[in-house]
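What follows is a set of notes on a single structure, which appears directly below.
Missing here: one protein chain of the complex. Every other protein chain is in place.
This part shows chain A:
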């Protein structure tokens, strides 16, 4: 066709770079906040995974002599000192990272899966399905998150499973609402109309067109939710709603246990507290910069 000659002239300086994902990755790498967040996250995950090998002492056995009035502080052998039962605090913080990560990831995945299903249902069908799902979501969201989690954890009895389920349930409506909103917005877009106009099936439109365009905020929310899940898990453990097993070093529980020694050994509260903050901060920074990188508004 003779048109092609004109076309080659008209359209030369188009960019040839990669996909949206690659572009987002490029923006992410240039963002110092993202790098800081990523370093914290990598550090946290690495420590959590390698805790059994990195920890110098067993996490659940006394390794030194302590009395309620003399709890030794940081030293060369015990970097963070000993806790009220004579266990190595550094070891326990390391193992705590492991538990935090497990609880955070499992509850996030559970919550995401639930929210994804509900949001997909509401977003794909709309109409009365949407109304029913969204009213359910509204009901759950009307109760403050942590309070709701406490209720569920108390109902299920104490234990790590209960904590994970409680945090997951609290996160379900957040993901459901997010995905549903995205999908509804995409449903009205021109390319969905265009796909409909060539007879593409509804299932294919939902899964092939609407869903891929709706996932970005869900991924971002997932990263951010990991931070809140870790804080929530610590909060529940602090309130005594986590596992009763004293051999499981959980940051929130460690905080709760050291309350009585706050005046004599304040550092025992500082270390797990700092750990919680740093872990949550890492995921938050990473999540926020991910949001920026994937947001088309920031795209040049």
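Quick note on the criterion: contacts are C-beta pairs under 8 Å (C-beta built on N, C-alpha and C of every residue); 3 or more make two chains touch, one makes a residue touch a chain; residues count from 1.
Note that contacts and distances are computed from a predicted model.
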Chain not present in the shown complex, as UniProt names it (candidates "Putative tricarboxylic transport membrane protein", "Dipeptide/oligopeptide/nickel ABC transporter ATP-binding protein", "Alkylphosphonate utilization protein PhnI" or "Alpha-E domain-containing protein"): "Dipeptide/oligopeptide/nickel ABC transporter ATP-binding protein"
Chain not shown: contacting residue from A:30, A:204 or A:260: A:204
Among A:51, A:150 or A:195, residue touching the chain not depicted: A:195
Positions on chain A where the hidden chain makes contact: 1, 3-4, 6-8, 10-11, 14-17, 19-20, 189-191, 193-201, 204, 208-209, 212-213
